[in-house]
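One structure is given below, encoded as structure tokens.
Every protein chain but one is kept in place in this view of the complex.
Entry: chain A
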Amino acid sequence: MESIFFLVVAAVAVISSILVVTCKNPINSALSLVMTFFCLATFYVMLDAPFMAATQVIVYAGAIMVLIIFVIMLLNVRVETVKRGTHAVIAGSAIGLFVLFQTIWFLMKGSMTGKVGEMTKEQIVSVGHVELIGKALFTDFLLPFEVTSVLLLAAIVGAVILAKKKI
């Protein structure tokens, strides 16, 4: 049951991510990317990480992609104004093939089960996913968390300074 569901969602994810790069219209590409993000959120739910799924939808599908679509709409990029160079296609295919080869290599070499961490499924269900993430963020990863927030603040201040002519 669960594996059938996984296969359906995975197929949608793969198809929509192919559409992201093949669509001629930039808005349709952006919409396919939203669909891909949605499929990723579904995977998070299946991995017992509902909080990750919700933030994935809120942050990526809800905020970042809206801004990207906003920019495309304002620039009014209609169907394919950018020419596709053959060099880019060759380089892209080479990198893609290399990554595929590497993935297959590591899958053949390494063990399929992977390392078992300290967070088990039962623990996540009993303590709660949000509680575990919150605790980890404010104890073990406090410094990176604070540094990230300072970085974001700097970015906001920078954006305001860039956008305003006179302060």
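In this section, contacts are C-beta pairs under 8 Å (C-beta built on N, C-alpha and C of every residue); 3 or more make two chains touch, one makes a residue touch a chain; residues count from 1.
Everything that follows uses one rule, which is that contacts and distances are computed from a predicted model.
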item	value
Listed names "PTS fructose transporter subunit IIA", "Serine/threonine-protein kinase rsbT", "Hydrogenase expression/formation protein HypC" or "NADH-quinone oxidoreductase subunit H", matching UniProt entry of the absent chain	"NADH-quinone oxidoreductase subunit H"
Of A:Ala88, A:Ile104, A:Val130 or A:Val157, the residue in touch with the unshown chain	A:Val130
Residue, one of A:Met1, A:Val150 or A:Ala163, that touches the chain absent here	A:Met1
Where the missing chain touches chain A, by residue	1, 25, 27-28, 31, 34, 50-51, 53-55, 57-58, 61-63, 66-67, 69-70, 73-74, 128-130
